[in-house]
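A single protein chain has been omitted; all remaining protein chains appear in their positions.
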Amino acid sequence: MKKRVAQLLMLASLAGTGLTQADTLPEALGSSFEAINHVDMGRLQRDPLQEFCSKPRGQAGDSAMESALRDEAMASVVFPAGDDFIGDWARGAEVANNGRGLQYSDDPEAPNGGNCYACHQLDPAEVAYGNLGPSLTGYGARGQSDVMLRYTWTKLWNTHAYNVCSHMPRFGALGILTEQQLKDLMAFLFDPDSPVNQSIE
Amino acid sequence: MAGKIRIRAQLDGDTCEVKALMRHPMETGLRKDQAGNAIPAHYIEEVTVTHNDQVVMHSYWGAAVSANPFLGVRFAGGQAGDTVRVTWRDNTGATDEGETTIR
Partner (left out) sequence: MDLMESIRNAWRLAALFGLLVAAAPSFGEDAGIFDEYRAMFGDDNPAVFVIDEGEEYWFEPQGPKNSSLEGCDLGLGPGVVEGAYARLPRYFADADMMMDVEARLIFCMRELQGRPSEEIQGYPYSMRGDLGTELEALVAWLADQSSGMPIAPGQEHAKEREFFTLGEQLFYYRAGPHDFSCATCHGQEGKRIRLQALPDLTSHEGAAGAYSAWPAYRISEGVVRTMGWRMRDCFRQQRFPLLGVGSDVTVALQTYLAVTAAGAPMMAPGLKR
């Protein structure tokens, strides 16, 4: 891993000189990208899940590997102490609406957002929502059983526990959002007073 | 003075077609910045197009016009080589202009 990063860094130093052309994918990556602000070349290194999922949609991968990755994802989930899942839905609404975080144009000191509306419908009064993921409007109707809370937390923490190669980021497992932000998102989804669970008449 | 209005004027039969691209933020005054403070209104209020110093179009604009306005004007009576000028004035009193010859 460290050797690979060193290789990438060396090739990165040649970036833009136009002196070489890559023969392989790692070479191409190393010579085509460069670190900027707080974003380093290590981001181009893939973990086993990313490697397995770097394939066309619908293309089957090795099923044993898929099971192993699913189990690993499930094992990675860290539940909040005391099963205290629900935070503040108003803060959760901000997390869902905030599309910033981890880009080289973002302030590394500012909190990351979940950018949920990029892919999901949530508050039915919000028309600017994407359709890459299913609608989550009325999510609270599912109730707050222990099973449902743990399922939803798991999806947010590491969705691959249920859907290997899902397009959704691993908000908990990769530290994109803090535990408090995730609790606030849970409230945004589950709290009966949350906009997600209001009908627009 | 080199302004920031890009302008071209072309003859199409008897009609001269003028296109001008202006650079202006056209702030309505209703937007807020990230901190929640209102961004002050800043928009073009008056636009004049002249042909050889004769006014062929004079208009009053407001905040409803989008940023970097793209203006198209057609008028009759232009000849190749004539001068067409576009000027604007905004709500702060600033002005800009652009000039070209008809092709």
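Per-chain residue numbering starts at 1, and chain names A and B are given in the order in which the chains are listed.
Everything below uses one rule, namely that contacts are C-beta pairs under 8 Å (C-beta built on N, C-alpha and C of every residue); 3 or more make two chains touch, one makes a residue touch a chain.
Everything numeric here is computed off the predicted structure, so don't read it as measured data.
In the complete complex, the residue from A:108, A:130 or A:192 that touches the missing chain is A:130.
Interface note: of B:15, B:54, B:68 or B:95, the residue touching the hidden chain in the full complex is B:68. Within the entire complex, the positions of subunit B that touch the omitted partner chain are 4, 6, 8, 19, 21, 23, 66-68, 70, 72. Although one chain is not shown, part of subunit A still touches it, namely residues 15-18, 21-22, 25, 27-29, 31-36, 39-41, 43-46, 49-50, 53-57, 102-105, 117-119, 127-132, 167, 169-170, 174-176.
Note that only the chains that are shown with their structure count from here on.
Look at where the CA atoms of subunit A average out and do the same for subunit B: the two points lie 46 Å apart.
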